[in-house]
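Only a single protein chain was left out; the remaining protein chains are all shown in position.
A, B and C are the chain letters, set down in written order, and residue numbers restart from 1 in every chain.
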Amino acid sequence: MAASVFESAHLAQLFPVGEAGRLFTDSADIRAMLLVEGALARAQGEMGLIPEPSGRFIHRAAMEVQIDPAALAPATAANGVCVPELVAAFRAAVEAPEHAQYIHWGATSQDIIDTGLMLRLRQVLAQYDTGLRAVLGALATLAETHADTPMAARTWGQVATPTSFGAQAAHWGAPLLELLNELPALREDALWVSLSGAAGTSAALGPQAPALRARMAETLHLADPRRSWHADRTPVLRLAAWVARLCAALGKMGEDATLLAQSGLQEAVPGGGGASSTMPQKQNPVAPAVLVALARHAAGLSATLNGAGLHRQDRDGAAWFTEWLTLPQLCLSGVAALERGAALAEGIAPDPARMAAVMRGTGGLIHAEALSFRLAGTMPRPDAQAAVKALCLEAGQTGAELADLAARDFPEADLSGVFDPSAQMGQAPTEAHAFAAAVRAL
Amino acid sequence: MAASVFESAHLAQLFPVGEAGRLFTDSADIRAMLLVEGALARAQGEMGLIPEPSGRFIHRAAMEVQIDPAALAPATAANGVCVPELVAAFRAAVEAPEHAQYIHWGATSQDIIDTGLMLRLRQVLAQYDTGLRAVLGALATLAETHADTPMAARTWGQVATPTSFGAQAAHWGAPLLELLNELPALREDALWVSLSGAAGTSAALGPQAPALRARMAETLHLADPRRSWHADRTPVLRLAAWVARLCAALGKMGEDATLLAQSGLQEAVPGGGGASSTMPQKQNPVAPAVLVALARHAAGLSATLNGAGLHRQDRDGAAWFTEWLTLPQLCLSGVAALERGAALAEGIAPDPARMAAVMRGTGGLIHAEALSFRLAGTMPRPDAQAAVKALCLEAGQTGAELADLAARDFPEADLSGVFDPSAQMGQAPTEAHAFAAAVRAL
Amino acid sequence: MAASVFESAHLAQLFPVGEAGRLFTDSADIRAMLLVEGALARAQGEMGLIPEPSGRFIHRAAMEVQIDPAALAPATAANGVCVPELVAAFRAAVEAPEHAQYIHWGATSQDIIDTGLMLRLRQVLAQYDTGLRAVLGALATLAETHADTPMAARTWGQVATPTSFGAQAAHWGAPLLELLNELPALREDALWVSLSGAAGTSAALGPQAPALRARMAETLHLADPRRSWHADRTPVLRLAAWVARLCAALGKMGEDATLLAQSGLQEAVPGGGGASSTMPQKQNPVAPAVLVALARHAAGLSATLNGAGLHRQDRDGAAWFTEWLTLPQLCLSGVAALERGAALAEGIAPDPARMAAVMRGTGGLIHAEALSFRLAGTMPRPDAQAAVKALCLEAGQTGAELADLAARDFPEADLSGVFDPSAQMGQAPTEAHAFAAAVRAL
Partner (left out) sequence: MAASVFESAHLAQLFPVGEAGRLFTDSADIRAMLLVEGALARAQGEMGLIPEPSGRFIHRAAMEVQIDPAALAPATAANGVCVPELVAAFRAAVEAPEHAQYIHWGATSQDIIDTGLMLRLRQVLAQYDTGLRAVLGALATLAETHADTPMAARTWGQVATPTSFGAQAAHWGAPLLELLNELPALREDALWVSLSGAAGTSAALGPQAPALRARMAETLHLADPRRSWHADRTPVLRLAAWVARLCAALGKMGEDATLLAQSGLQEAVPGGGGASSTMPQKQNPVAPAVLVALARHAAGLSATLNGAGLHRQDRDGAAWFTEWLTLPQLCLSGVAALERGAALAEGIAPDPARMAAVMRGTGGLIHAEALSFRLAGTMPRPDAQAAVKALCLEAGQTGAELADLAARDFPEADLSGVFDPSAQMGQAPTEAHAFAAAVRAL
């Protein structure tokens, strides 16, 4: 076990985070903060708040300067934030004190760190967008292809009534589609520029502070909340709740895939199955297990983040640090879940023959509800239900087929279709097609 | 400690839930489920799916029948859900088997329980709406009245720069305003009718199932998700995330109020202070502590709910039960937090004189940033900052006023206003007024 | 959904808490606090700290007085704690001001509430003891009876190698046995008397405070921590961690029972299966689902409690309230889990024939590891493993039995016993018997 699975070389593909891994590194961190300092200076220069040439100079320098993260460590430990030392190192590096003095003019550490974070979260959201479309595309294909492939629906682990595998895929996809549809609003509502100075009043930024913040927002393609949010973590909490739901939705797919793949049922093979170090026959559903684990992790992290929503007073180091401990892990959990979820959705191979066998294996009990409603056409439903319940009991005890018992006891009844799974899937095929169509229409 | 503070007689006003308490009782539970059964039957009757008189009869009977919750207990323990026994009791009570057989036609327990829950959650949301408006109204008054009342902003518990008490109130209100603005969408997106039968396929409801569900949604003033959501807890998770944020926002106000009220600072009195059993002088900030505790509870409950988003297969008793254990507690936490939050917002009494004294007590250090920026007008800012830092150190060691030291060292500088809190509040008054205006415009 | 499932009439047996339910009621709460006040006064009287007759009078009165919880509500809401009003009501009720003035002498609310809680927690622990012995007894019977009943062990949901059902029961019981063995220490280490006055210094209790606390501890059968613990929640956190593990252990049994009972596998019937409101054939594993849900709830509650371990300063209302919100729910979750766990352990019916069928259904693949080790007797193990892997693949594709393929390719090998589950259970029977013996030796 490495400190973080997302940074481990040997676990790198078990919990894959692709490009997003680079977003949560020291260099990306510092790069983003420098970008913010650069954008701030340029905007201040353009607005005449600092000398215009200094603004341009700082903006350009911010893109070029190289800062060694490790060199910031001692001061960061003392200050809690790396910005004072980063600004000092930046100033020292540019070797132009006349301009350098205008670096970080009127801003506070949290402005820089939070805005820098937001720049990276925008890229994370972009990766979520891509990942969601990949999963949804694969699920739509499954839903369409198997819209009419009968399988046993299960409730409490027990066979309930027939459904279709396409409907299962649609049900996996439904919450993901909701999440994708919320993504544009999330981009608006969770990616905020921060610029309100030492204690949220923008005092050192002067009366043009709101205009400056608006300009920064425009330049950096972030939203302008039109106020200080140092101690109001609304955007972070919105994002966290969304990611937790994302991981939960993918975790549900993982749970179901694991259950479908169980020996003795094998209604689907998840694909990419894993070998055992000692059992030659094993094909473990690894990706599904990863999805479940990430969902559990995400739920925990999001709770801790929620707790960190209680920033005290105007800036709260403890609450803020708590975000640092959890938010990157949460974001990366979402990325890894999408990566493995897409592969699972693309690789999972349903086995219609096994699905049919599982349904047959119930001795027709899966059709008990259908039978009871058919009989309820000619007798009160409570009577029909009681009669069918008795037949189910008999079937269970004797091993007889429910169809045969029903024919025996209700020779006059029209039982056509009752024991045919493909005639008993209700809205499942329709829901499968509707989901696929909704995805195709994206 | 009672099993649940929300049901304790002696804690009833410490954690007040008002009308919402009644929504989470056995009788409200059963009443809501009967309402759903009634609406279902009437809709089915109108659509010709069951005899129309039976539909009307059941609808009427559902409003009148009395079911003893305790009588359902044994069967509920066995079945996991009370619906089978509730339906049986309902059927028995109406003494009209010709109609009674059509009760619960084609539905499953989860349809009834989840839709019944949604009916109550709609009322919970209404109470949240009312509660939010009450808190916001009181905060808007505070923001307006004290838009220009200087006080010390604090970061890391340390005095930072001047702000205004009105801005504090605005900052407490800002996340609440966001939440109120999200409420209409939440009503649309989190209050869903459930009607998809035994395993989500609506098979027993026949081909008109989607139309039936739509009609139910309309009748019950719920949204129609146009699909099964037995195993997709999106609406519940949306609600949970919103309530957790609500409690966090109010908890933050509680934290701040506790800190403002501290002996030795006493910048505000929370109102309604509590007596000690042994210390005659005590005025404890009880309501603020309640707000913090509810926020902590809500964060934990919402994490557990998130984990319960991983419903397995088509219906998952374990995940669903987990909702039963947590969602009512979460909803009631939100209600209690709003109740006490409103009282706190109405009762909190800022003490401008104490606020001024606290600022003066820093020996002018609260104006260090302002001084450094003023000096930066005539020297490079790093130099200014270093000079001010040295003065701060001297002030700290000697007890001298920063203003005096600055005048000593920079006799030529124009330091007017630098040491005047009311001239150094930056955007605080503006943000306070803007918040109040936004609330007034609701 | 009721506010708390543990107080709902219709859910009372689904989440049964038996006697423990009474421990977390207003009246038990007040009764316990009065007991503490009585014990305090008597001890103080005996030690000459207050007049001895007053001590005796208060002690007796505390057992007899009737206090209406609802009457305490308004003052409790203001004070945060009910004790000031409870003491006032007690004083008023006894109608003997000469004695009554010595009620609550030198104590603080938290002394009374925390010690009162401990008295009830002691009873909760007693119920845990009883419950654990019941579960363990039933599991020991299962372990012994089925020590040699072969079944398929599963890893990642896939059949791995043979084990025995008795070993499964032993594995369910093992963590419970650890918990039971920890119980005496928990009783010592988590049930503390609290008596340290207003702010933990016992100042108003005078120099004999430590002796007084020791005497109280002895009288009340609690441990004396020999210091103040108002703000050190060690005992509560110890208990919470233990209960969370208890619920996790029982939740694991619930998960496994659900999986064993799945349609198509049916290796065991959990007993007490639940009916569906629409599907006549259903026998839902309700108790197992309850166990899983309680485990999820307990994990969340225990996290919140852990967070409440951060009491600020000398007494922290917010952290303390958080305990009130969570600890009773956690304790009752443990009780309900034991109740349903015991019934499950007593009622679960393994089906050896189905177990054998499941193993046969793998076409002998469950014996792949055994085969590879047998072959490794005559060839390098990597070669043996590769050879067996190839045979497993062939078996999977052709449906041939692994035994036949092995006989075909390794005609000279002695494969006796390799394909006989009862010869391949390794230490499973031994572990089953050892567990049973350990339980019998309790």
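Worth a mention:
Here is the rule we use: a residue touches a chain if its C-beta (ideal position, glycine included) is under 8 Å from a C-beta of that chain, and two chains touch if they have at least 3 such contacts.
Just so it is clear, the structure is predicted and the values come from calculations on it, not from any experiment.
Among the residues C:Ala198, C:Ile348 or C:Leu365, only C:Ala198 touches the chain that is left out of the figure. Annotation: of C:Arg154, C:Arg215 or C:Arg354, C:Arg154 touches the absent chain (contact as defined above).
Within the complete assembly, residues 152, 154-161, 258-259, 261-265, 274, 276, 278-286, 289, 300, 303, 307, 358, 361-362, 365-366, 368-369, 371-372, 385, 388-389, 391-392, 396, 402 of chain B touch the chain that is not shown.
Residues of chain C that touch the chain left out of the display are 80, 91, 97-98, 100-102, 105-106, 153-157, 160-163, 167, 170-171, 174-175, 178, 196-205, 209-210, 226-234, 237-238, 241, 244-245, 248-249, 251-252, 255-256, 259, 292, 295-296, 298-300, 302-304, 306-307, 309-317, 369-370, 373, 376, 380-383, 424-428, 430-431, 434-435. Touching residues on chain A toward the chain that is not drawn are 1-14, 16, 21, 24-26, 29-30, 69-70, 72-84, 87, 104, 106-109, 112, 117, 197-198, 204, 254, 258, 272-279, 284-286, 288-294, 296-297, 299-301, 303-304, 307-308, 316-329, 332-333.
FYI, only the chains that are shown with their structure count from here on.
Taking each chain's centre as the average of its CA atoms, chain B and chain C sit 31 Å apart.
In terms of their C-alpha centroids, the spacing between chain A and chain B amounts to 24 Å. Contacts with at least two other chains are made by residues 80, 106, 197-198, 204, 292, 296, 299-300, 303-304, 307, 316-317 of chain B.
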